[in-house]
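Structure record follows, encoded as C-alpha cells.
With one protein chain withheld, the remaining protein chains of the complex are depicted in position.
Lettered A, B and C in written order, each chain numbered from 1.
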C-alpha cells in the first residue's frame, strides 16, 4: 500500500471528519456512564490535527502518524488523549513508508500492546480495546475492508451489555451495563473512516 | 364593655386562630411582592401567644394586651413584629379595664399613631396602615361590628392596585402594583376575628 | 425543595450548632442561640454587633471574631432577629466602651434594632448600610437595601475597633465606608425558604431577574439571560454612575455569589468586571471573590465596588480571624 500526499491528506480529513461529525453522539454516550466530555475531547484533538494540515500530509506516513499521535496527546487530555495518541504514535513508529498488509498487522498489534500498557487494561473491560482487539483479529485473519468495517461497528455494539472494569464507567459498577462504551464508538468511527479511505485508495 | 377571663381567652384564641389558619395564604401574598415569610412570622408569634395561655387570660385586659404585644415583638421579628407588637402594647397602655366605645376609639387611635411612628409611615403606602386607618374611621364614626368587618376586608382589597412606598414591596417599584399587601391581609384577619368575638360577647 | 436538612423547623438551630462546633476556637453560642459571640473579648474595645435574617451565610455569624464583629444575632430565615437577641448580645459583649450596631437597611431590621437600642439601657449607636443601587433612591420610600457592601463596612469598622477607635469615630467611619460602597445583584435562579417549601418566583431558561436583593424577592426587571460581560456592564454602569469615582480612583471589587453559583463563574465575572473598571481608568487593587452574602440557594451574583483611600486599605488589610474571612492571623 502506498499513500501519496493527496491520499494522506484525504485520510487525515476522513478520520477527523468522522470524529467531529459524531462529537455530540460521543458526548451523549459519555454522559450516560462517564463525565460527558468524550466528544468534546476527541473533537478538540482532531481539530488540532486538521489545523496542522496541509503541512502534516507533507510528512511521510510514519512521521505523519507520529505527529498525529503527539498532537492528540497534547490536545485531548482525559483518558482518550494518551490512549488514542499512543495508538497513532506507535503505529507511526512501527510502519514503514509503504507498508504491506503484514506490516499493517504487525504495527497494529504493537500499537494495541502499547495502549494496553498505557491503560493497564485488556480487552473485555468495556474500553476501546474491545474494538481494537477484535478488529485486529479480522485484519490479521485476512478480512477485507468491508469485514473490518462491519466488525468495528459490531464490536462497539458488543460493549453495551458489558460491565466496565476500566475507565470512569467502572465507578458505576453494575450501572455501566446497558450502555455503549464511548471510546469504543469513537474507535469504531475512526476505523470505518480509515478503511473506507484506504479501500478507495487501493481500488483507484 | 367588659370581658371576663373566659371571654379574654376566647378573644386570644380567635386572634391566633385567624392568623395561624391563614398562614399559608399570608406567605403566598408575601412571596409575590416580599420575601415570603409573613405567614411564618405571624404564625410563630401567635403560637407563642397561645403557649402563654391560659395564664395570659388571667391578666386584666390592658395587661393582657401589653403581654401579647411584647410576645409578638420578641417572637415575630421582621417588620411585622415591631409593628403589630407595638399596636397591641399601645392598645394595652391606653385602654382601661372596662373600656367604653369612646375608650376603644381613643386607644386605637393612639396605637395607630405608635405604629406610624415606629414604621415612619402613613396610610396610602400599601401597608397594614391602609387597613388600620380606614377601619378606625368606621369605628370612630359609630359603625357596628358588621360594618367594621366589611371595611377591614375591603380595605385590604384596596391595597391591591396601590404602589408600595414602604416595606419590602417598595423595592419592586411598579411591580408592587396588582398584589394585595400581606400585612394588610393579616390586619384584616385579626380585626375580623376580634369584632366577631367581641360582638358575640356583647350580645350574650 | 431539595435541601440537606432534617426538618424545616430546625434548620437554623442545627446550622448554628455546626458553625459553633467547627469554629469553637473563636466562637461561642449565646443562650437559646440568640447570638453568636466572639469567644475572647477585648476589654476597652467598642463592641460591634450585627445581625439580620438568616439565609445569608456566612453573613453575619461568619464574620464574628478578631478584627470584625463581637456578636451576630441570627433571625429566622429572611426575618429580622428580635430585640431580645440584640439586647442579650449587647449584655454579653459590651466591655464598657459602648456598642455599635451594624444594620442592613430593611424596615424590619431597623425597627428591631431600634427597639433593642431603646430597651437595652446602655450606650448604643447604629450604622445602617444601604449599598444596593438597584433600588432607586427616593426620600419618600424605605430607601436602598443593605446588601453585600455590608461586609466591607463590618471588616473596616471591625479593624478600627480592634485598634481602639472610640464609638463616635467608628459610627462616622461606618457611615463613610457605606457612602463609598455600592452594589447590584442579578438572579439566574430563585431560592426556596425551607419553611415555605417553594420558590418565591420562577424563571424560564432564558430569563433572569436584574436588580434583586438577597431575600429571594423579585428584582426590578425580568430580562433575557445575558452574557457575563453584559451583566457586569449593566451593574457597573449603575454602580459607577452613582458612586462617581474619579478617574484613577482605587477601588475594592467584591464579586459575591448568592449561594448556588460556582466559583468558576465568580472568577469569570471578576474578570469581566475588572476589564470594565480598567477601561474606565479605575484601579481595582483589592479583590474578594466568593459567596459571602448569600440568599439561600439562589443562583446569581452581585458586584460591589468600594472606593478606597489609604485608611480604607489599611483597615481592609488588617488581620482578621473569623469563620469566613481570615488573614494575617
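As a working rule, contacts are C-beta pairs under 8 Å (C-beta built on N, C-alpha and C of every residue); 3 or more make two chains touch, one makes a residue touch a chain.
In this text the structure is predicted, and so the values were computed from the model without any measurement.
Participant: From the touch rule at the top of the page, work out which displayed chains the omitted chain touches.
Facilitator: The omitted chain makes contact with A, C across the full complex.
Participant: Of C:30, C:62 or C:108, which residue touches the hidden chain?
Facilitator: Touching the chain that is not displayed is residue C:62.
Participant: Kindly note down the residues of subunit A that lie in touch with the hidden chain.
Facilitator: 27, 31-37, 40-41, 44, 73-83, 118-119, 165-168, 170-173, 175
Participant: If the hidden chain were put back, which residues of subunit C would touch it?
Facilitator: Touching the chain left out of view, subunit C contributes residues 1-7, 11-12, 14-19, 21-23, 54-55, 57-58, 62, 188-189, 205, 208, 225, 227-229, 231, 253, 255, 259-272, 274, 284, 287-289, 291, 294, 296-297, 299, 301, 321, 326-329.
Rule of thumb we're sticking to: only the chains that are shown with their structure count from here on.
Participant: Let me have the rounded angstrom distance from the C-alpha centre of subunit A over to the C-alpha centre of subunit C, please.
Facilitator: 54
Participant: Report the inter-centroid distance (CA atoms only) between subunit B and subunit C in whole Å.
Facilitator: 32
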